[in-house]
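Just one protein chain is left out here, and the rest sit where they should.
Order as written gives the chain letters A and B; numbering starts at 1 within each chain.
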Amino acid sequence: MTRFVVRRLALAALVVLGVVVLTFVVARVVPGDPAATWAGPRARPEQIEKAREELGLDRPIPVQIAEYVGGIASGDWGVSLRTRRPVLDDIGRRAPASIELVTFATLLALAVGIPLGLVAARWKGKIPDVGSRLVAVVGVSMPSFWLAIVLQLVFFQWLHLLPVAGTYDPNLDYTSPLHSITNMPIVDALLTGNWAVFGSSLQHIILPAIVIAAYPAGVITRMVRASVLDTIGEDHVRMVRALGFPERSVFGRFALRHAWSPVVALLALVFAYALVNTFLVEAIFNRPGLGSYAADAIGALDTPAILGVTLFVAVVYVIGNLLVDIVQAVIDPRIRVS
Amino acid sequence: MSRVPSYPDVESREEVLAPPGRLRSVPGVIRRNPLVAVGAAMCLAIFLVAVLAPLIATYPEDAGSAVHPLQTLEPPSAQHYFGTDQVGRDVFSRVVYGARISPVIAVLVLAISVLIGVPLGIAAGYFGGWIDEVISRVTDVFLAFPALLLALAFAAVMKPSITNTVIAISVTWWPWYTRIVRGQAASVTGRPFVESAKATGIPHRTILLRHILPNSITPIIVQVSLDVGGVILTASALSFLGLGAQDPTPDWGLMVSQGQAFFTTQWWLVTFPGAAIFLTAAAFNLLGDGLRDVLDPRRVLTTR
Partner (left out) sequence: MTGTMTGAKLSLQDLRIAFGPRRVVDLDRLELATGEILGLAGESGSGKSITALAVLGLASTLGARVEGSVRLDDEELVGAAESRLREIRGSRISMIFQSPVSSLDPLLQVGELFERTLRLHGVRKREASERASNAFREVLLSVDLLQRYPHELSGGQAQRIAIAMALALRSEVLLADEPTSALDVTVQAEILDLLRRVREERGMSVLFISHDLAVIAELCDRVAVMQLGRIVEEGPTARVLGEPEDEYTKRLVAAVPKIGVQA
């Protein structure tokens, strides 16, 4: 098992290196002269040359790559053109809230997707199956930014049931201010026993979580259905039936355990995609987080910030895949050998 | 881990009754999966709308740079089925013309992805060795990014336009095809008849064209049909963020982002273009599902 983990770690590190290099490539695709941009619109030729030297653009490409990689590794991810702060700092402050949102959404997606997938498999071909598959297709085809606005329209504007935007009721900043520890509102509220903010945060997270959970829920439903149906046809399920187990055990106790592995495999993908979806959704819900930071950066053509966020999410994805591989090996003893 | 049901001697009801051969009967698939017929019908409808746009749109000029300052932000009515937007253009006509944009972007992106990804995948699977190593590592790195993310990064550093959207998405989409095709090519290459073909001195090109390529076509077709919906969603996300089509192009994503500011009072600006994106993506997803059921029911060929 240890050898398995070590091998996967080494592979992940290699991929991260490749990711950093690719980000460098993207950065160099920027049209125009970065030195000129840095020096400003009224710079004289000598100033542009000086900027070029400062930015290290006059050195050979491999050296630039090495410097870039070294910078990334030591925490220098550039400075945001918009906030004038180190990009890594910005990301560190904004990411936790998004991670909280995405975690919520992922849990919601699992809570909806797994039962729906099981129902679809159990009653394959009948109405529950068709219904689940319809719901799954809807989830997977929904543009998140549109769903966000529509939900705001329905639940806030017309039904007045849920708040339209924000992380929690802003008035609470006066009556019951939140003490930030982790920068995750709900977690902080729990940790500090701030129930007013806790309740309000939960109310405010419902709509964004539903929007972000839509795509993963669809994907998970299909995966569980396919996986359970695959398993049901296999020899060991036939054996279990021949041993006298009832259908509900066959699906529930035996087949479902086999579906966990592919679902876990999906989790990294789902988490990363959800994180990218926050770019579209957080601004609509006026929630400060990594997503709205990225959206702002895109609007302001803040290249260092855009690339920093890209790198960050990619690394999260690689780490996520690594963790998922390990969990899968724990669940399914056959994987440790391969 | 392949998961092939293996009851010896015994088949399920469907397999016993289905006609022989690798392709399952189309009517059978439709009967078991009525949603597929719906998807196919929807795709046909979208195709017709796109082709017949000048005839269907009530105010074709509004899909271009026309402005009507006296008719701004009017709710849906008999004259304007979907209302008018912030510069007075008929939303219905713009949505109709938008049907020409998204599917075309998808077709272009997938064509480019296949043209780049498939040859690379075949080369990696067939030749193996260091060619395979290099191609696979590069593919791995590209695939380490969630699709929308890399497309976003590329699009964000280029000037916003439909062309650049196509380029940005294609750059992130080709690796999937390389990976799928590499697996197929590698497994076909390992088969005895290919070994003997190589041994008897048949040139690589012949083997590739005659044997490897035809065997890889099925997964490509299935994957393309499944990807159309995804590309449409990605492209509309990019234009929603302002990285794609620019005004006055009637791109659905752009229309949603333009209408966002008014959504509380003028709900029609956002609802109809967004619904168009949703329905188009859903149509292609349903169709893709059905195609997969026909060509690859065991799901051994696709990655998503």
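As a working rule, a contact is a pair of C-beta atoms (placed from the backbone, for glycine too) under 8 Å apart; a residue touches a chain by one contact, two chains touch by 3 or more.
All of these numbers come straight from a predicted model, not from anything done at the bench.
Within the complete assembly, A:254 is the residue of A:254, A:279, A:293 or A:317 that touches the hidden chain.
In the full complex, subunit A touches the omitted chain through residues 234-236, 238-246, 254, 257-258, 331-334, 337.
The definition used in the following text is that only the chains that are shown with their structure count from here on.
Once the centre of each chain is set as its mean CA position, subunit A and subunit B turn out to be 22 Å apart.
The touching residues of subunit B, counted against subunit A in their complex, run 1, 3, 5-7, 12, 32-35, 137-138, 140-142, 144-146, 148-150, 152-154, 156-159, 229, 233, 236-237, 240-243, 253, 256-257, 260, 263-264, 267, 270-271, 274-275, 277-279, 281-282, 285-286, 289, 299. Taken together, the subunit A residues at the contact with subunit B in this complex read 14-16, 18-19, 21-23, 26-27, 29-31, 125, 130, 133-134, 137-138, 140-146, 149-150, 152-153, 157, 226, 230-231, 233-235, 238, 269, 272-273, 275-277, 279-280, 284, 294-295, 297-299, 301, 303, 306-307, 310, 313-314, 317-318, 334.
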